[in-house]
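With one protein chain withheld, the remaining protein chains of the complex are depicted in position.
Let's turn to chain A:
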Amino acid sequence: MRSLYVRYFLFLLVTLSCSVSGFAKKIQVCHDCSIISIKQAIQQAEEGDTIVVKQGTYYENEILIDKSLTLLSEDASVDGQDKGEIFIVKADDVTIDGFTIVNVGTSYIKDFAAIRIRESKNFAVRNNIIRNLFFGIYLEKSKDGIVENNKIYGKAKNEFNSGNGIQLWYSNNVIIKSNYVEKVRDGIYLEFSNYCQIEDNVSQYNVRYGLHFMFSNHDVVKNCKYIHNGAGVAIMFSKYMTMTDNLFEDNWGSAAYGVLLKEVNDTEINYNTFKGNTTAINIEGSNRVTYLHNDFIGNGWAINSNGANYHNIVNYNNFSNNSFDLVYRGPLNHNNFDSNYWSGYTGYDLNKDGIGDVPYRPIKLFSYIVNKTPESIILLRSLFIDIIDFSEKVSPIFTPDNLVDNTPITKYIKHDKDR
């Protein structure tokens, strides 16, 4: 009788424990545990399990995650010993959270990444710190995921032997939020990736671009900071993009831009701040782009329009103390430069409606001279240059005479920041 009870009890225990493990098991990895490597833990885990990696350094690479797992780290760091990729995800619903990942190998044939997510859905990469990397987080044909709060510290010096911080390739609907990337080739790079949201990221001291789009449409960039990059944001061959409330600062150099647009159509660039960049916006072959309520403060060149740009709208922006407000090539092509504030405006406003009574010509003759003989930049703000600029303003010969702001705003425009 008694043995029957025991048997019954045991049966209950077994079924219970089975059902629990079927639900979600927690596997611990640490140096003194029965499982001492992440790979081993993944092998033993089943779909939906959580692997908790305890404090310590784990020398592992090519960690393949082919089940839906949650990997949590408690101060664990993974050292790839420069041998190649570290985490490779090939399953849906995978979370990688809180790891310090160091020493990704460098290869000129393969793009080794600290975390690679391949053909997966609903992934989350959070709170990781990646150092000494080739590529940081590489999303490949994946979608509906989030990359959040990661910090990536590269040491890139040249473009040709460095990788990107966060790279998306054919990955749609990804949220990239609150990440910090420094000193890599491109901070964040999107190729063929649509409907992505890029928010609150900081990208600085990157060798090439802070954020780079290629053939990507319908992406949103919001509240990001791009400081001291080769170019803040480069958008190429893309459509229907939105960029708002970003800061572009001190992107210095002979080919350094706040924003570089090449063949970009139907895009909105509003409420951004451009401060102290060599060129704030460089535009080439871009149509129907609107630039509203941006601040251009103390840049070398605020807008450099390189031709083949049609139907662009530049309204309600502040152009304050830039060395050159506008450089323009070719005919006007239905581009509109009305209703901006120009700190160089010297006209008057008799009826006091805040709109200057005399149209403003934002193009200086000297910008043409600098374009032809770059050394002459050293004569910037010289009295002689002011005199020739003035005479050109009075009777334009070299600059397109229909490129004017017909309704220049006389006071610095206060944008509605909490709209």
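Everything below uses one rule, namely that a residue touches a chain if its C-beta (ideal position, glycine included) is under 8 Å from a C-beta of that chain, and two chains touch if they have at least 3 such contacts; residues count from 1.
Note that contacts and distances are computed from a predicted model.
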item: UniProt protein name of the chain not shown, from "Phosphate-specific transport system accessory protein PhoU", "Signal recognition particle protein", "ABC transporter permease" or "Putative dehydrogenase"; value: "ABC transporter permease"
item: Residue in contact with the excluded chain [from A:Asn164, A:Thr279 or A:Ser339]; value: A:Thr279
item: Touching residue (missing chain; options A:Ser203, A:Asn299, A:Asn335 or A:Thr399); value: A:Asn299
item: Residue of A:Thr242, A:Ser323, A:Asn336 or A:Thr407 in touch with the missing chain, whole complex considered; value: A:Ser323
item: Absent chain, residues of chain A that touch it; value: 250, 252-254, 256, 276-279, 298-301, 320-321, 323-324, 343, 369, 372-387, 411-412
